[in-house]
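Reading through the C-alpha coordinates given below for one structure.
The other protein chains are all here in position, but one chain of the complex has been omitted.
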Amino acid sequence: MTAVTVLYFASLRDAAGVDRETVAHDGDLRALYAALRERHGFALPVERLRVAIDGAFARWDDVPGEGAEVAFIPPVSGG
Amino acid sequence: MTAVTVLYFASLRDAAGVDRETVAHDGDLRALYAALRERHGFALPVERLRVAIDGAFARWDDVPGEGAEVAFIPPVSGG
Amino acid sequence: MTRFAIADAPFEIAPLRARLLRAEAGAYASFEGWVRDHNDGRAALGLRYEAYVALAEAEGARIVDEAFERFAIADAACVHRVGELAVGDLAVWVGVSAAHRDAAFAACRWIIDETKARVPIWKHERYAEGDAAWLHPRQPGEE
Partner (left out) sequence: MTRFAIADAPFEIAPLRARLLRAEAGAYASFEGWVRDHNDGRAALGLRYEAYVALAEAEGARIVDEAFERFAIADAACVHRVGELAVGDLAVWVGVSAAHRDAAFAACRWIIDETKARVPIWKHERYAEGDAAWLHPRQPGEE
(Lines give C-alpha, C1' and ligand atoms only; values in the text may rest on other atoms or scores of the structure.)
Protein backbone atom coordinates (compact mmCIF):
# COMPACT_ATOMS: atom_id res chain seq x y z
CA MET A 1 0.00 0.00 0.00
CA THR A 2 1.09 3.54 -0.81
CA ALA A 3 0.49 6.46 1.56
CA VAL A 4 -0.85 9.59 -0.15
CA THR A 5 -2.14 12.88 1.21
CA VAL A 6 -5.50 13.94 -0.24
CA LEU A 7 -6.64 17.58 -0.27
CA TYR A 8 -10.34 18.44 -0.25
CA PHE A 9 -11.88 21.72 -1.39
CA ALA A 10 -15.32 23.32 -1.37
CA SER A 11 -18.20 20.80 -1.27
CA LEU A 12 -15.79 17.86 -1.09
CA ARG A 13 -14.26 19.28 2.07
CA ASP A 14 -17.67 19.87 3.62
CA ALA A 15 -18.63 16.26 2.87
CA ALA A 16 -15.31 14.82 4.09
CA GLY A 17 -15.32 16.99 7.19
CA VAL A 18 -11.56 17.56 6.83
CA ASP A 19 -9.46 19.55 4.38
CA ARG A 20 -6.81 16.84 4.08
CA GLU A 21 -6.21 13.30 5.14
CA THR A 22 -3.57 10.64 4.61
CA VAL A 23 -4.83 7.43 3.11
CA ALA A 24 -3.24 4.11 2.17
CA HIS A 25 -4.11 3.10 -1.37
CA ASP A 26 -3.04 1.04 -4.35
CA GLY A 27 -4.03 1.85 -7.93
CA ASP A 28 -4.76 4.89 -10.02
CA LEU A 29 -6.46 8.18 -9.16
CA ARG A 30 -9.80 7.01 -10.52
CA ALA A 31 -9.82 4.09 -8.10
CA LEU A 32 -8.69 6.35 -5.28
CA TYR A 33 -11.58 8.77 -5.86
CA ALA A 34 -14.05 5.87 -6.06
CA ALA A 35 -12.89 4.57 -2.70
CA LEU A 36 -13.01 7.98 -1.05
CA ARG A 37 -16.36 8.82 -2.62
CA GLU A 38 -17.81 5.68 -1.04
CA ARG A 39 -16.23 6.51 2.30
CA HIS A 40 -17.38 10.16 2.42
CA GLY A 41 -20.50 10.11 0.26
CA PHE A 42 -19.28 12.71 -2.27
CA ALA A 43 -22.12 13.81 -4.55
CA LEU A 44 -19.92 14.68 -7.53
CA PRO A 45 -19.15 11.89 -10.02
CA VAL A 46 -15.59 11.55 -11.23
CA GLU A 47 -16.58 12.87 -14.66
CA ARG A 48 -17.21 16.32 -13.17
CA LEU A 49 -13.83 16.57 -11.42
CA ARG A 50 -10.28 17.22 -12.41
CA VAL A 51 -7.39 15.86 -10.40
CA ALA A 52 -3.89 17.08 -9.53
CA ILE A 53 -0.76 15.51 -8.09
CA ASP A 54 1.73 17.72 -6.25
CA GLY A 55 0.18 20.95 -7.52
CA ALA A 56 -0.03 20.04 -11.22
CA PHE A 57 -3.00 18.67 -13.16
CA ALA A 58 -2.81 14.90 -13.60
CA ARG A 59 -4.70 12.16 -15.46
CA TRP A 60 -7.14 9.78 -13.84
CA ASP A 61 -5.04 6.78 -14.81
CA ASP A 62 -1.94 8.23 -13.15
CA VAL A 63 -0.78 6.25 -10.13
CA PRO A 64 0.34 8.46 -7.23
CA GLY A 65 3.68 7.64 -5.64
CA GLU A 66 4.50 7.32 -1.95
CA GLY A 67 3.97 10.64 -0.18
CA ALA A 68 2.23 12.26 -3.17
CA GLU A 69 -0.24 15.10 -2.54
CA VAL A 70 -3.44 14.45 -4.47
CA ALA A 71 -6.15 17.08 -4.96
CA PHE A 72 -9.59 16.44 -6.39
CA ILE A 73 -10.80 19.58 -8.17
CA PRO A 74 -14.59 20.14 -8.16
CA PRO A 75 -16.09 22.32 -10.91
CA VAL A 76 -14.67 25.80 -10.38
CA SER A 77 -16.64 29.01 -9.81
CA GLY A 78 -14.16 31.87 -9.58
CA GLY A 79 -14.59 35.22 -11.30
CA MET B 1 -27.04 89.88 -45.94
CA THR B 2 -27.07 87.91 -42.69
CA ALA B 3 -24.26 88.19 -40.12
CA VAL B 4 -23.10 84.82 -38.76
CA THR B 5 -20.21 83.87 -36.49
CA VAL B 6 -18.10 81.01 -37.85
CA LEU B 7 -15.98 78.81 -35.54
CA TYR B 8 -12.86 77.09 -36.87
CA PHE B 9 -11.18 74.03 -35.36
CA ALA B 10 -7.99 72.07 -35.96
CA SER B 11 -6.64 72.36 -39.52
CA LEU B 12 -9.39 74.76 -40.50
CA ARG B 13 -8.33 77.17 -37.76
CA ASP B 14 -4.68 76.89 -38.79
CA ALA B 15 -5.64 77.70 -42.39
CA ALA B 16 -7.99 80.56 -41.44
CA GLY B 17 -5.52 82.01 -38.94
CA VAL B 18 -8.37 82.76 -36.52
CA ASP B 19 -10.59 80.58 -34.36
CA ARG B 20 -13.71 82.58 -35.16
CA GLU B 21 -14.85 85.35 -37.43
CA THR B 22 -18.08 87.12 -38.24
CA VAL B 23 -19.08 87.05 -41.88
CA ALA B 24 -21.98 88.45 -43.89
CA HIS B 25 -23.61 85.82 -46.03
CA ASP B 26 -26.79 84.78 -47.83
CA GLY B 27 -27.71 81.19 -48.57
CA ASP B 28 -27.24 77.79 -47.05
CA LEU B 29 -24.33 76.30 -45.12
CA ARG B 30 -22.93 74.57 -48.21
CA ALA B 31 -22.61 77.91 -49.99
CA LEU B 32 -21.13 79.50 -46.86
CA TYR B 33 -18.41 76.84 -46.67
CA ALA B 34 -17.67 77.17 -50.38
CA ALA B 35 -17.16 80.93 -49.98
CA LEU B 36 -14.96 80.55 -46.91
CA ARG B 37 -13.00 77.70 -48.47
CA GLU B 38 -12.16 79.96 -51.39
CA ARG B 39 -11.18 82.82 -49.07
CA HIS B 40 -8.97 80.74 -46.70
CA GLY B 41 -7.79 77.93 -48.98
CA PHE B 42 -9.20 75.10 -46.87
CA ALA B 43 -7.92 71.72 -48.06
CA LEU B 44 -10.92 69.69 -46.88
CA PRO B 45 -13.83 69.32 -49.32
CA VAL B 46 -17.33 69.78 -47.93
CA GLU B 47 -17.98 66.03 -48.25
CA ARG B 48 -15.50 65.33 -45.46
CA LEU B 49 -17.01 67.82 -43.00
CA ARG B 50 -20.02 67.97 -40.74
CA VAL B 51 -21.59 71.25 -39.76
CA ALA B 52 -23.32 72.61 -36.67
CA ILE B 53 -25.49 75.62 -35.84
CA ASP B 54 -25.57 76.92 -32.26
CA GLY B 55 -23.96 73.78 -30.83
CA ALA B 56 -26.14 71.20 -32.59
CA PHE B 57 -25.43 69.25 -35.76
CA ALA B 58 -27.15 70.80 -38.81
CA ARG B 59 -27.71 69.94 -42.47
CA TRP B 60 -25.80 71.52 -45.30
CA ASP B 61 -28.97 72.95 -46.84
CA ASP B 62 -29.92 74.67 -43.57
CA VAL B 63 -29.82 78.47 -43.78
CA PRO B 64 -28.31 80.12 -40.68
CA GLY B 65 -30.25 82.98 -39.15
CA GLU B 66 -28.97 86.39 -38.05
CA GLY B 67 -26.41 85.98 -35.27
CA ALA B 68 -26.15 82.19 -35.64
CA GLU B 69 -22.95 80.45 -34.57
CA VAL B 70 -21.81 78.09 -37.32
CA ALA B 71 -19.11 75.46 -36.81
CA PHE B 72 -17.49 73.40 -39.55
CA ILE B 73 -16.45 70.04 -38.13
CA PRO B 74 -13.38 68.43 -39.75
CA PRO B 75 -12.98 64.64 -39.49
CA VAL B 76 -12.55 63.90 -35.78
CA SER B 77 -9.61 62.12 -34.16
CA GLY B 78 -10.36 61.78 -30.48
CA GLY B 79 -9.80 58.63 -28.46
CA MET C 1 -23.10 64.45 -12.74
CA THR C 2 -22.98 64.36 -16.50
CA ARG C 3 -21.92 61.00 -17.94
CA PHE C 4 -19.64 62.47 -20.62
CA ALA C 5 -17.17 65.22 -19.87
CA ILE C 6 -14.33 67.07 -21.56
CA ALA C 7 -11.45 67.62 -19.11
CA ASP C 8 -8.84 70.32 -19.70
CA ALA C 9 -6.50 68.95 -16.99
CA PRO C 10 -5.46 65.49 -15.75
CA PHE C 11 -8.25 63.71 -13.88
CA GLU C 12 -8.47 60.89 -11.36
CA ILE C 13 -10.13 57.66 -12.43
CA ALA C 14 -10.90 56.31 -8.94
CA PRO C 15 -13.80 58.65 -8.10
CA LEU C 16 -15.29 58.20 -11.58
CA ARG C 17 -15.14 54.43 -11.18
CA ALA C 18 -16.62 54.63 -7.67
CA ARG C 19 -19.71 56.37 -8.99
CA LEU C 20 -20.45 53.35 -11.21
CA LEU C 21 -20.56 50.83 -8.33
CA ARG C 22 -23.98 49.22 -7.84
CA ALA C 23 -25.09 46.40 -5.55
CA GLU C 24 -26.75 44.73 -8.54
CA ALA C 25 -23.69 45.08 -10.80
CA GLY C 26 -21.31 42.12 -10.89
CA ALA C 27 -19.20 43.35 -13.77
CA TYR C 28 -17.19 46.45 -14.56
CA ALA C 29 -15.28 47.01 -17.80
CA SER C 30 -13.10 50.00 -18.46
CA PHE C 31 -11.01 51.34 -21.31
CA GLU C 32 -8.24 53.90 -21.22
CA GLY C 33 -6.51 55.51 -24.17
CA TRP C 34 -2.90 56.49 -23.44
CA VAL C 35 -0.65 58.70 -25.57
CA ARG C 36 1.72 56.38 -27.43
CA ASP C 37 5.31 57.05 -28.46
CA HIS C 38 4.47 56.31 -32.09
CA ASN C 39 1.59 56.51 -34.55
CA ASP C 40 1.38 55.12 -38.06
CA GLY C 41 5.04 54.17 -37.86
CA ARG C 42 6.28 57.64 -36.85
CA ALA C 43 7.93 58.42 -33.51
CA ALA C 44 5.73 60.86 -31.57
CA LEU C 45 6.72 63.22 -28.76
CA GLY C 46 3.24 64.16 -27.61
CA LEU C 47 0.05 65.68 -28.79
CA ARG C 48 -2.61 68.24 -28.26
CA TYR C 49 -6.32 67.51 -28.20
CA GLU C 50 -8.79 70.21 -29.06
CA ALA C 51 -12.57 69.96 -28.82
CA TYR C 52 -15.65 71.88 -29.76
CA VAL C 53 -16.60 71.53 -26.12
CA ALA C 54 -20.33 72.34 -26.20
CA LEU C 55 -21.03 69.96 -29.07
CA ALA C 56 -18.57 67.32 -27.83
CA GLU C 57 -20.28 67.10 -24.46
CA ALA C 58 -23.74 66.99 -26.05
CA GLU C 59 -22.72 64.31 -28.57
CA GLY C 60 -20.88 62.32 -25.91
CA ALA C 61 -23.92 62.37 -23.64
CA ARG C 62 -26.00 61.11 -26.57
CA ILE C 63 -23.56 58.21 -27.04
CA VAL C 64 -23.87 57.17 -23.40
CA ASP C 65 -27.66 57.49 -23.57
CA GLU C 66 -27.67 55.26 -26.65
CA ALA C 67 -25.50 52.72 -24.82
CA PHE C 68 -28.21 52.42 -22.17
CA GLU C 69 -30.71 51.61 -24.91
CA ARG C 70 -28.45 49.08 -26.65
CA PHE C 71 -26.96 47.17 -23.71
CA ALA C 72 -28.18 45.87 -20.33
CA ILE C 73 -25.90 48.10 -18.29
CA ALA C 74 -26.18 49.61 -14.82
CA ASP C 75 -24.17 52.79 -15.45
CA ALA C 76 -21.55 54.23 -17.80
CA ALA C 77 -19.34 57.28 -18.11
CA CYS C 78 -16.64 58.72 -20.33
CA VAL C 79 -14.12 61.54 -19.89
CA HIS C 80 -11.86 62.84 -22.67
CA ARG C 81 -8.86 65.10 -22.15
CA VAL C 82 -8.08 68.21 -24.15
CA GLY C 83 -4.90 70.28 -24.09
CA GLU C 84 -1.23 69.29 -24.24
CA LEU C 85 -0.46 65.63 -23.47
CA ALA C 86 2.86 63.81 -23.18
CA VAL C 87 3.63 60.18 -23.98
CA GLY C 88 1.98 57.98 -21.35
CA ASP C 89 -0.69 60.53 -20.39
CA LEU C 90 -4.29 59.42 -20.11
CA ALA C 91 -6.28 60.71 -23.09
CA VAL C 92 -9.67 59.08 -22.59
CA TRP C 93 -11.39 56.87 -20.03
CA VAL C 94 -14.58 54.83 -20.38
CA GLY C 95 -16.15 52.85 -17.51
CA VAL C 96 -19.25 50.65 -17.59
CA SER C 97 -20.95 48.65 -14.84
CA ALA C 98 -23.48 45.89 -15.54
CA ALA C 99 -25.03 42.80 -14.01
CA HIS C 100 -23.02 40.61 -16.39
CA ARG C 101 -19.72 40.91 -18.21
CA ASP C 102 -21.07 40.48 -21.75
CA ALA C 103 -22.93 43.79 -21.55
CA ALA C 104 -20.12 45.56 -19.69
CA PHE C 105 -17.51 44.66 -22.31
CA ALA C 106 -19.79 45.29 -25.28
CA ALA C 107 -20.99 48.68 -24.07
CA CYS C 108 -17.46 49.79 -23.12
CA ARG C 109 -16.18 48.90 -26.57
CA TRP C 110 -19.14 50.55 -28.25
CA ILE C 111 -18.76 53.81 -26.30
CA ILE C 112 -15.08 54.22 -27.15
CA ASP C 113 -15.72 53.36 -30.81
CA GLU C 114 -18.57 55.86 -31.10
CA THR C 115 -16.60 58.51 -29.22
CA LYS C 116 -13.73 58.18 -31.66
CA ALA C 117 -16.10 58.29 -34.64
CA ARG C 118 -18.56 61.01 -33.64
CA VAL C 119 -17.32 63.38 -30.94
CA PRO C 120 -15.78 66.64 -32.23
CA ILE C 121 -12.28 66.25 -30.79
CA TRP C 122 -9.12 66.60 -32.84
CA LYS C 123 -5.61 65.32 -32.27
CA HIS C 124 -2.54 67.37 -33.18
CA GLU C 125 0.56 65.18 -33.11
CA ARG C 126 4.12 66.35 -32.65
CA TYR C 127 6.68 64.06 -34.24
CA ALA C 128 10.25 63.32 -33.23
CA GLU C 129 11.39 64.66 -36.60
CA GLY C 130 10.15 68.12 -35.66
CA ASP C 131 6.97 68.46 -37.66
CA ALA C 132 3.40 68.29 -36.43
CA ALA C 133 0.02 67.59 -37.99
CA TRP C 134 -3.69 67.55 -37.33
CA LEU C 135 -5.18 64.09 -37.76
CA HIS C 136 -8.32 64.07 -39.89
CA PRO C 137 -8.78 60.36 -40.56
CA ARG C 138 -11.35 58.87 -42.87
CA GLN C 139 -14.02 56.92 -41.03
CA PRO C 140 -14.74 53.30 -42.03
CA GLY C 141 -17.11 53.47 -44.99
CA GLU C 142 -16.17 57.05 -45.87
CA GLU C 143 -15.18 57.44 -49.51
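Labels for the chains are A, B and C, by order of writing; each one numbers its residues from 1.
Assume contacts are C-beta pairs under 8 Å (C-beta built on N, C-alpha and C of every residue); 3 or more make two chains touch, one makes a residue touch a chain.
Computed from a predicted structure; not experimentally measured.
K.L.:
Considering all chains of the complex, which shown ones does the missing chain contact?
P.N.:
Spelled out, the missing chain touches these shown chains: A, C.
K.L.:
Which one, A:Gly17, A:Gly41 or A:Gly55, makes contact with the chain that was left out?
P.N.:
Residue touching the absent chain, from the options given: A:Gly55.
K.L.:
List the chain A residues touching the unshown chain?
P.N.:
Counting only chain A, the missing chain is touched by 7, 9-11, 14, 44, 47-48, 50, 52, 55-57, 71, 73-79.
K.L.:
May I ask you to list the residues on chain C that touch the chain which is not drawn?
P.N.:
Listed in rising order, the touching residues are 14, 21, 23-38, 87-88, 97, 99, 101, 104-105, 108-109, 112.
Please note the rule applied: only the chains that are shown with their structure count from here on.
K.L.:
With centres defined as the mean C-alpha position, give me the chain A-chain B separation in Å.
P.N.:
Measuring from centre to centre gives 74 Å for this pair.
K.L.:
Please report how many Å separate the Cα centroid of chain A from that of chain C, as a whole number.
P.N.:
49
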